[in-house]
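Removed from the display is one protein chain of the complex; every other protein chain stays in position.
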Amino acid sequence: MNKTKISAAELERLAKEEVPVAGEMGVVIDRVAPGEVDARVPYREAFIRPGGTVAGPVLMALADFVIWGVVMSLIGPVKLAVTTSLNINFLRRPDPGDIIANGRILKLGRRLAVGEVYLYTEGKDELVAHVTCTYSIPPLEPAGS
Amino acid sequence: MNKTKISAAELERLAKEEVPVAGEMGVVIDRVAPGEVDARVPYREAFIRPGGTVAGPVLMALADFVIWGVVMSLIGPVKLAVTTSLNINFLRRPDPGDIIANGRILKLGRRLAVGEVYLYTEGKDELVAHVTCTYSIPPLEPAGS
Amino acid sequence: MNKTKISAAELERLAKEEVPVAGEMGVVIDRVAPGEVDARVPYREAFIRPGGTVAGPVLMALADFVIWGVVMSLIGPVKLAVTTSLNINFLRRPDPGDIIANGRILKLGRRLAVGEVYLYTEGKDELVAHVTCTYSIPPLEPAGS
Partner (left out) sequence: MNKTKISAAELERLAKEEVPVAGEMGVVIDRVAPGEVDARVPYREAFIRPGGTVAGPVLMALADFVIWGVVMSLIGPVKLAVTTSLNINFLRRPDPGDIIANGRILKLGRRLAVGEVYLYTEGKDELVAHVTCTYSIPPLEPAGS
């Protein structure tokens, strides 16, 4: 596997046009490689929760989208792949700032794909959250999708 | 424990004023009892994902908020309680429609509270998702919060 | 679905003969109904961990086995079904005593089955742990298996 099957630009476009939740958050794709996606959610005041911390659902939505991208980097656009499970551990209250996600594949099977995502605040070394996420891959994609 | 320590109206107001993600989704609280919260997210086209299904992050954000409410129904407003982990299993693609959440406490400890949430589409019997979620309870709340 | 597709006796035999970990623990099946299995692990000193509590792995192994049984109660013996994920929340330190498990199906799909298990100590009302568990169902079982 030498080449990603989806580009950063295509992935960013999918976020905007097909996944309203990710689109509304303004997800930016920083890098795509086969089995790896780096993305970010630019900081916005609307994400803040009591205590001055970025809301957990923003992290979950970002991680979910990133693993979708990781799967597509390996097998190409599969719009109908669906999340079957997601587990998140919140590790530190994220300070206000861009949320950075580094996602990678753990296992690509014929029916299921599992990935993990490390989440940071821009400019900080410490993890704010860790996610594992499983996608179900549909048996067939209609031609041209 | 005979009486909820937070009302449905107070919880709905917190969603609007303090938890922008839940507020934007327009979370409605249907019922609060000690250790139990029923809530819903009214249907909106913006929640739809490829395949015509309600986006996973909407379900996760709703469940996360509902367990916060479940904790507050038992110990009163604790704005600074934070989610420490959340696990979701997506069981069926939710049809377009209101998403209904039935949340309840599994364990209320001094430091951690664990709850589970059953998620449905309005008018259907079958679960669309199941969530377990852990909150960390802060040792002290500033007076008046 | 009116009738279980596997009996308590068959399930107990499978634990003994095919699943050495469950067999060694001496799993007892108390009840099987379609989509529901109640089982127990009789108390043994060897299960105790520092602090006088039953070891977590005993609870995990029991829950994993119970969901296998729940799946088989619905579709018959599928020895090759494999766990794809398991999430456990430990809620209270279990006192020494039999561990009781009540498992039930959340979703039976063609490819994946998801169940949940409530774990108690015999004679106590309070949950000691909660498990969700996903099994992958093989496309085909060899005839006679």
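Observations, loosely collected:
Residue numbering begins at 1 within each chain, and the chains themselves are lettered A, B and C in the order written.
Note that a contact is a pair of C-beta atoms (placed from the backbone, for glycine too) under 8 Å apart; a residue touches a chain by one contact, two chains touch by 3 or more.
Since this is a predicted model, take the numbers as computed values, not measurements.
Among A:Thr4, A:Thr53, A:Asn87 or A:Ser136, only A:Asn87 touches the chain that is left out of the view.
Considering the full assembly, A:Lys107 is the residue among A:Arg13, A:Arg31 or A:Lys107 that touches the omitted chain. From the options A:Thr4, A:Thr53, A:Ser73 or A:Thr132, the residue with contact to the chain not on display is A:Thr132. Against the chain not displayed here, chain A makes contact via residues 87, 89, 91-92, 106-107, 114, 116, 126-127, 130, 132, 134.
One chain of the complex is left out; on chain C, the residues touching it are 18-22, 24, 46-51, 53, 55-58, 60-61, 64, 79-80, 82-90, 93. Mapped onto chain B, the footprint of the missing chain covers residues 84-85, 87, 111-112, 134, 136.
One rule holds in what follows: only the chains that are shown with their structure count from here on.
Averaging Cα coordinates per chain and for the whole protein, the chain whose average falls nearest the overall one is B.
Centre to centre, using the average C-alpha position, chain B and chain C are separated by 28 Å.
Centre to centre, using the average C-alpha position, chain A and chain B are separated by 22 Å.
Centroids built from CA atoms put chain C at 33 Å from chain A.
In chain B, 87, 89 are the positions where the chain touches two or more neighbouring chains simultaneously.
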